[in-house]
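Dropping the structure in here first, questions after.
Apart from one protein chain that is not included, each protein chain of the complex appears where it belongs.
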Amino acid sequence: MGIQTHFNKFHDRIKLGRQDSAYKKARDRDDSIKGAVSSAFAAAGYPVVNDFIQGSFDTHTAIVPISGDYDIDRALVIDSAQAPANPVTPKKKTLEVLESRGFRNAKIKKPCVTADYASDNVHIDFIIYKRSPLNQLYLAVGKEHSDENNREWSPADPHGLTDWINDRSGYPTADAQAIQDQFRRLVRYLKRWRDEQFSPTVGARVYSIGLTVMVKQQLRHSFSMEGAPQDLQALRMTLDAIILFGGYFTPELAGRYRVRVPLPVLPWRDIFDGSSLDTGTQLYNKLDYLRRKLAEAEGLSDEREQCRILADLFGRDFEVPDPPKAGSKGRAVYPTAGIVSSSTGA
Amino acid sequence: MNRNRIRSCIEDLGCTARLTDGASKLVVEFIVQGRSVVLYHPFPDELLRAPQFYLQKGHGFGKLAHVLTTEDSEFGEVCIADSLSTVVNTGRPELAYRDTVAKHVELLTRLIEDPAYNREEQLREFDAHWKILCSGSGSITNELFVAWEGNEVERLQVRLPRKTKSGSGLDIRPPSAVADTSVFHLRPKSPKRNKAVRRARRIDHNAVGMRLTHLDPAPATKREVVAWFFDIADRIDCDGRRELERLHRGKGRDYWVIFSAPIPDGEAMFAIHWRRRSKGGLPRSVDEAEAGQWDARPYRVRALSRASLIPRGGGSLDLSNKSVLLVGCGSVGGDLAMRLTSAGVGRLTVSDTDKLSEENLYRHILSMNHIGRQKAEALAHDIGRKHPWAKVESWNRSLECLREPAALKQFDLIVIAVGSPNVERAFAEFCLEESLSVPVINCWLEGYGIGGHAILVVPGTKGCWHCAYVDPETLTPSLLPNLHFLAPGQTVMRDQGGCGTQFLPYSGIAAGYTAAMSADLAVRFLQGHVTTSSKISWKGSDMEANRQRLSVTWRFRHFTESLQILPLHDENCDFCGA
Partner (left out) sequence: MRTATSAVHDGVRSFEGHGRRVTVDREVASVWDNHRQILATASESFGVLMGTTSIDRRDIWIEAVTTPLPRDRRSRFSFALRDPGHQQAVSRRFESSNRSAIYLGTWHTHPEPLPTPSRIDLRDWGICVRVNRGRPLAFVLVGIEEVRVFVRARGRFKPLRPDIGSGEIA
């Protein structure tokens, strides 16, 4: 076994797909509440014309949360002709429905309405868009008591972002699938690393989309001559690029950093807009530490030593194999089971 | 070519130079030790090599090295450097002339002023001088073949080259068993000779080979050969003396004395043939020779010597004690066998159960007259004719039947070129099972000229056969080698008329590449340059594969290490991991 086998196992443990049962339960909750919000919107005169799940499922970069809380980003689209002029109006309507349905901590945030489902570990963000006749989406931005200057229907392109992440036209055609798969794994590793290495409050501000965009833009894929993925090397090289050439981190006074990652699609705003120097500095320092430790692991020949370093970085889901038992040897592996002949005997 | 410019350019060197015979010749003169040295040069129509100068005889400096004289000419040919290795600036011929003359002046001055150097250089080119002595009438040179390594005193059997009807000179037909030098020895109980030997024109009387530890430069003329011979004969030591003594007491008309001697940077071998009308012993002195009317004729020796011919052909003598088993004598195996012995591998066993069929002709190394014959046997025959010192044995056994440790342990290397993945897998498992210590090379090629591969497994080193069978996607054992260039799960075999007639489409060129590459790996291993399990591939073009709508692997797309020996070990291999 090589270190890639351990990465593969780690990936199998952390990856989250649409069909995973834990996630399906969250989806059930989401479906029922979505219906209620839709009815309320219809009654208020702006029926939902489209809805979709935003986020990492369409980009195959979702991970199993260590907190056990499943996040769903639920997008609801209303027609711009029927949409109220004040973008906060439908958000307030949403909040009312959520509160009436027993959600905890329901509140209106600048880009969404957020709530925790009372009995399950489900956390839903409602994101409201209006759609123009030309199919342009506008995001409802503003808090409950925002004045006119702080609320707007802001142009947005959530589908464009997904397409951008899934775009592989920049890779050699024949290798594109393998490279995109590696990209997805690297994003998942980094997201899990974020969940492990940051406190929940800071971690919540190290946005997944920020990590994803950086990895996508700076991806340095790595495969063996035979085409076997080398995720360790790829991740380390990608981090090198992010830190050294990405231009995402600007040094400020006293060894502190500001992080800026512009959205690659409309509205092109900085993903980390408004984030503190603390977030930037921590992210920079921890990413830098991560890449140094990865480089250290790359240099080791002992697989268990490598795994120990990686488990420190990625948490317990990165398994450190048991030491070989004293006196016992490894098992040989065979290509076939062997043939039972129709034996006779006496 | 402006001959006047050439002349003046040469005068810049401090020589006198003039044009004669209507400017068709150039005469250059310079002074060494107060005496004049005169060089002639007839201008050629076109300057294709360094200009050739001739030294006028009667210069009074005695015999000089690098000056080849014949008895009937008043000029000696001066050779300054191998014309093949000199590049002439034909655009500026005057410079070529100036540099050439400068070299002549330098060389001749040194030869004249330094007699020790002159002598050493004469020895160095002993063979060239001796060859001139051996020239008979016309272009015929007196030559003979000797199968003698030139080390020990030996009684020899000499074979004269035969004249052919076409008159092209020499017809050399060494017997297929020439590798066995004993057939050339005159021993009372000589080993049985095959027909070829019997047919050969033998001179099985009174030939002796002996080694000299010291050699004088060759005599200048044929007349001096007799005296020169007795000078040498005086210095022969015990064993050689005893043989010579035997010849002195002999009762023959012909005696052949063949010498080997060290010369600077090499070995010289030459012969003198003594003959007269009536029988009698070899003369002991110049006087006896004259009194007995003996004719002493110098002969050039063309040695069928392992020690000189194998390296001359680029082979290695280190490999002569190596023993290799080659299983599979198809288009790859056949070529591979030839290349292994060509590299100097001394003992080769080839094994195959197949017979050569007409279908094989175009990509097999064997010729049509072997059709219907066992491939292994035919191959052994042909190699024996081509590489006489290789001992080639043929077995009529398949790889599956060779799974016997006792039969395999004698070999230094096993090379498998059967192109049958299932049997090769079974054999690899057998090797593991039996902990066979013999290293194994598996080589094969893929269809449509896309490439070929070889893996070397050296037991006890990092990397095993299974390292080539780790699926790059799942990192688990796979049934297909991860070296492959064509993606798995595609039909590559081509069918020509139903069951049992499938064949892998590839060209003889692809087979040749694979054979050459695998032979290289084998030789490097046998010479000790490669000591651990390795792999090597050549990557061809995917043009034909594309035309067949076959897809290629990651490895093909990214492979840039054709013909480089790479480590076989795969870190994801479960067999040698843990």
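For clarity, chains are labelled A and B in written order, and residue numbers in each chain start from 1.
Heads up, the rule we're going with is that a contact is a pair of C-beta atoms (placed from the backbone, for glycine too) under 8 Å apart; a residue touches a chain by one contact, two chains touch by 3 or more.
As the structure is a computational prediction, the values presented were derived from the model and not from experiment.
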Of A:Ala85, A:Leu134, A:Leu253 or A:Ile339, the residue in touch with the unshown chain: A:Ile339
Touch with the omitted chain, as defined above, among B:Arg119, B:His248, B:Arg403 or B:His558: B:Arg403
Which of B:Thr90, B:Thr476, B:Asn546 or B:Gln564 contacts the chain that the document leaves out: B:Thr476
Touching residues on subunit A - with respect to the absent chain: 325, 327-346
Residues from subunit B at the interface with the omitted partner, ascending: 400, 403, 426-430, 432-433, 435, 476-477, 575-576, 578
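Please note the rule applied: only the chains that are shown with their structure count from here on.
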CA centroid of subunit A to CA centroid of subunit B, Å: 68
Subunit A partner contacts - residues on subunit B that touch it in the complex: 425, 466, 469-470, 472-473, 475, 477, 479, 482-483, 551-555, 557-559, 561, 566, 570-572, 574-575, 577-578
Touch list for subunit A against partner subunit B, complex: 1-5, 8, 172, 174-175, 178, 223-228, 324, 329-330, 332-335
